[in-house]
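Following: one structure in structure tokens, then a few remarks.
And then chain A:
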Amino acid sequence: MQLLVIHQYLGTYLVFGAMLFGLGIYGLLARRTLIGMLIAAELLLAGVSINFMAFNRFLTPDPTVGQIFALFIMAVAAAEAAIGLSIVVAVYRRYRSVDSEDMVNLNG
Partner candidate 1 sequence: MSGYFTDLWGGAVSLLEGMWVTLKEFPKRPVTVGYPHEHLKMYRRFRGHVELIGGEDGSPNCIVCSMCERACPSNCISMTGEKPEGSKKKVLTSYILDFTTCSLCGSCVESCNFNALKFSNEYNLASTRREDFIIDLLERLAEQNKASGGGDD
Partner candidate 2 sequence: MIETPSLFSADGLVGLIFLFMIVVTFCGGLLAATADRLVRALSGLVICFTGVAGIYYFLNSPFMAMMQILIYVGAVCVTISFAIMLASPEQKQRRGTGSVLAGPIGFAVGALIFAGMSGLALTTNWQQFDKINEGSVKQIGHELLTTYSMVFELISLVLLIAIIGAVVIARGGRNQ
Partner candidate 3 sequence: MSILEKTIQAFAELFPEEAAATVAVDGTAEEQTEKDSEAEGPVVARDYATRGFHLDIGVAPDQLVRAAEILFALDYFIESITGVDWPKEKQIEAVYDFCRYDFDLCRVVVRTRTPRDEPRLPTITGIYTGANWHERETHDFFGVVFDGHPNLIPLLLPEDADFHPLLKDFTA
């Protein structure tokens, strides 16, 4: 029953972080709507944050650093979500669609 103690190994968290990151990448590439992409991006960030937090717990001498880094990631994610969604809304008003392929005019 090694499974019951995996939460005490660094590797578990790193692999799990990578898993979320991979899901995020997949979502980002496979999604067609802007909002879906945004959701995928959030997943990506969560994966990164988990990595930071894991290193923070197991490796760093100063465990505040990782937490502060993750905190900053959260702040950036919040800013990103706000801006991204306002763009989504603006785009929707303009094109009546949130499908990324419908926004042909953005190509320049």
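Candidate selection criterion: all candidates are chains of the complex that A comes from, given by their letters.
One rule holds in what follows: a contact is a pair of C-beta atoms (placed from the backbone, for glycine too) under 8 Å apart; a residue touches a chain by one contact, two chains touch by 3 or more; residues count from 1.
Everything quoted here is computed from the prediction, not taken from an experiment.
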item: For chain A, as assembled in this complex, the candidate in touch from 1, 2 or 3; value: 2
item: Contact set on chain A toward candidate 2 in their complex; value: 1-8, 10-30, 32-33, 35-36, 38-40, 42-43, 46, 49-50, 53-54, 56-68, 70-72, 74-83, 85-94, 98-99, 101
